[in-house]
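Heads up: the structure comes next, in structure tokens.
FYI, not all chains are in this one, though none of them got moved.
As written, the chains take the letters A, B and C, and residue 1 is the first residue of each chain.
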Amino acid sequence: MKNTLGSNVTITIFGESHGPAIGCVLDGLTPGLTVDEETIKSMLARRRPTSSIDTPRREPDNYRILSGVFNGKTTGTPLCIMIPNEETKSKDYNFGPARPSHADYAAHVKYNGFEDYRGGGHFSGRITAAIVAAGGVLIPALNELGIFIGTHINECVNVCDRDFGSSEKEILENIKKLNSKNFPVIDDDAAEKITAGIQEASKDLDSVGGIVKTAVVGLPAGVGEPWFDSLESLLSHALYSIGAVKGVEFGKGFEGSALRGSEFNDAFRKEGDRVVTATNNNGGINGGISNGMPVTFNVSVKPTPSIAKPQKTVNFLTGEEEELTIHGRHDPAIVRRICPVIDSITAIVIADALVTGFGPQVLLKGKALWNTDL
Amino acid sequence: MKNTLGSNVTITIFGESHGPAIGCVLDGLTPGLTVDEETIKSMLARRRPTSSIDTPRREPDNYRILSGVFNGKTTGTPLCIMIPNEETKSKDYNFGPARPSHADYAAHVKYNGFEDYRGGGHFSGRITAAIVAAGGVLIPALNELGIFIGTHINECVNVCDRDFGSSEKEILENIKKLNSKNFPVIDDDAAEKITAGIQEASKDLDSVGGIVKTAVVGLPAGVGEPWFDSLESLLSHALYSIGAVKGVEFGKGFEGSALRGSEFNDAFRKEGDRVVTATNNNGGINGGISNGMPVTFNVSVKPTPSIAKPQKTVNFLTGEEEELTIHGRHDPAIVRRICPVIDSITAIVIADALVTGFGPQVLLKGKALWNTDL
Amino acid sequence: MKNTLGSNVTITIFGESHGPAIGCVLDGLTPGLTVDEETIKSMLARRRPTSSIDTPRREPDNYRILSGVFNGKTTGTPLCIMIPNEETKSKDYNFGPARPSHADYAAHVKYNGFEDYRGGGHFSGRITAAIVAAGGVLIPALNELGIFIGTHINECVNVCDRDFGSSEKEILENIKKLNSKNFPVIDDDAAEKITAGIQEASKDLDSVGGIVKTAVVGLPAGVGEPWFDSLESLLSHALYSIGAVKGVEFGKGFEGSALRGSEFNDAFRKEGDRVVTATNNNGGINGGISNGMPVTFNVSVKPTPSIAKPQKTVNFLTGEEEELTIHGRHDPAIVRRICPVIDSITAIVIADALVTGFGPQVLLKGKALWNTDL
């Protein structure tokens, strides 16, 4: 479905980097969810470039809800959020030389030259603002149900952050802290070191990538479908829609492939009345379905393609090789800004999986619907 | 859509490990594709347990095409393949103790106890035989268009296979060799070492995982969609439907996150009339769309959950903790058998993306439709 | 989605008239529904040709459930029903002369000559047996929730049947009677007259059409979606998948277009605690959403295209005009046999709309989920 994601709770995105506006339409929302504009604003603020390690483009993100909210609550009919593009400098963009690692060339072939190439057009990371605004609608609803999502920079410029921790309680505390931090690391020392490393790359007219880690706590067991709508399928599908993502692994991921079954398997045990696992190498998902443990995954973010260093490329208008120097405003690293995007797209997937599994009222009624003893 | 995958070329799977039959319905096929039963049989043979490192269950896979083929060609209407289950030993399976790392517990919660638990039921790897049969229909069609898919065991029991190579020519040669090998490694020495390592684990009543690597050559530039139907989204969605998969990365993947932009970016250059890239760290995909270079990805396969060693678990019928010893017939490693499954599901995704991009006739007419100078 | 219908409860059909088998895959079923083989058999019997007004082709419909049922209950994973074709006489069919009003020519263009033309291939009414088998799974589940569906021949050969009645109680009684009748009319006198009229047409080597009427009682208010998934959209979409259907109208339908608003509008009133309407000209649907009144619709069935009289046509192999005399076995009227097909496809749509509106457990729990005071 191209620019639409989801089965029952769906998001449709639109917009280009330098067009009049970007935005999204959220459909299938439970009627009666409180729409908290402060959360939307603070989510957008977390994504917005602000620091010395981000692009100097300054978008105020003066979003407007065009439909689907009445008296501060969702109506259950489509919720459209529009975010005008206000600070566009289209003259910075040339048509012709394909920026390496960008969509320029592939898009040019696909769209036969009709693509809006300015600032990456529809492929621009700018569109993620619409995803984050949608996250700002859904995340408070999930929190009300006891479901919390957090993402931190796990590794960047060879600096590692502290782990989320192993107990659900500890993970939850770290999630809550992260959601109010401007620089999403658990260990504040790491923030300084990572910032320094990024600034260094920037001085070298270069960019860096990194690995971010996400945890979802509070998701009940039994969410997701076997095979083609496995929770891993749904999450990775959504995560890979973000252009810079080049790897997604759940639980122990690639590292787990070197273990033996007896080391990897997560033994079940009782914790009071609850069935839990002693370890969580499967990242909270068995056979595609949540098992009630925290859902954890790592996302590999490639270095930002736009660098100020001269690069070799081909100009697809002239058909000639040429040297390209990218001007314009770019992020030397997007690991910081990608965190609220991942939180948001995760929230959309989780909300959709919950509604598919338990019906549209679940986003209001939560436990009352997913408890098996209904 | 739960057990249906795809937008225009779709596969719907059905069946349980110990029910009468498993199978699939392929829809949206171009009419007139040659259905080569030898390829279907040889694909199924590659997946079938045969060696000392596989489960002793011996399924003859006497599949039957129930519809959609007439005079040896696809009709364009749904093609149903049914594969009877012939060698089922249901008495080996108990209901109650959740096998660690298996879907048992999660499925029990999701299906409220109505799941067919025998041999993992609908969650069994047995269902992948239907996916492989579908691959046997689609892969020859893709080959006719010059598109080739191959998967090898890249790493297992600390043994690494040789790489696919860097030139398209070399990769293609390796793909063709792999597709006729029973043990899918490029370096035959690796086969022996890996087999020995798996046998050792098996003797220890244990299991192993591994990393497999896939390459697709011949895919034209311009395939895939921005954002939610990025080629990475579609492929990872499909790959994560296989139960044992816990990681998917494209191109340089996680390793690439440690590079700088100037190192990671794939510079464009000309090769005769073609636009190619000097390196392929993006795995043939930019902005979610193929750029004409080989599409490459790694898949992390967790160690087979079923091990003969005693394990701690919870019995969800009694609600008590207990020790579980799994009897029955199991694979100490599935890295060998998963390769044709990955080839097949990749073929389904590629066929679907081609038809979405160029119309249903593309699977017959290929280049005539994807060339922009039509 | 071509051969797949539905959003959450889905049916995928496959098969050709003269291939090995036809069948369907039902997905998204609530786990724990009782599968009553007697109902499936009796539904299939209602559709089966038996009388002097039907085709002499005698299919025993020895269906087999291949998956999705365990211990007599649905598992919640895909339920595949296969029905072998046993009595095929392919020699009766020629390739070339397009049978008027049949899909032959349109299919030949669409499938470029690769279609299985024998007996109409995938376009054959034979495929409706799979839909009826699916109905046999879903209808008992709906009945358990108090939802009943019935269809009768409202008009055929200028004979009109009695109406369902105006009170819900009367309609329900008539539905129950219809579901056990071999000839689905409310007034048994009409049966004789209609049968005589059909036999007369048959003697004239001709065929007849008719209008059938359906009522659904017990559907709660609030089912369906605004706009594109209006209950009328979903039902008509499904009904028009049956080849012979050329008209669908809800409530007063076309006749209602001649009324004034003051005559047509259904005034609301109270009946005890319930909100009901004084009339039901809207056929139980307002703004695409059920209002709690019986859902009623008429379906226009065109005369069976296959007639024994010589007809003028074009042979698409030779490209020449020619006279065609259709041999083979055909129904002079399908108004009788279409009734269980309409009941079944209606059941599929209703089940899907309920699950979309109230979650997958609704097919077991009914009122507990759709009551607003949950």
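Note that in this section contacts are C-beta pairs under 8 Å (C-beta built on N, C-alpha and C of every residue); 3 or more make two chains touch, one makes a residue touch a chain.
Everything numeric here is computed off the predicted structure, so don't read it as measured data.
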Assembly size in copies, with 3 chains present: 4
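Keep in mind that, in the parts below, only the chains that are shown with their structure count from here on.
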Self-contact between copies chain B and chain C, residue sets same or different by half: same
Separation of chain A from chain B, taking each centre as the mean of its C-alpha atoms, in whole Å: 26
Distance between chain centroids, defined by C-alpha means - chain A, chain C (Å): 45
Junction residues of chain C - those touching two or more other chains: 77
Chain C-facing residues of chain B, complex: 1-4, 10, 12-16, 19-23, 25, 27-28, 31-32, 64-68, 70, 73-80, 82, 110-112, 114-116, 121-122
Chain C-facing residues of chain A, complex: 7-8, 77, 226, 355-362, 365, 368-369, 374
Residues of chain A that touch chain B when the two form their complex: 1-5, 7, 13, 98, 100-107, 109-110, 112, 120, 122-123, 127, 155, 158, 201, 204, 206-211, 220-230, 232-234, 236-238, 240-241, 243, 245-254, 256-270, 275, 277-278, 281-283, 285-292, 298, 300-307, 309, 311-314, 316, 319-321, 357, 372
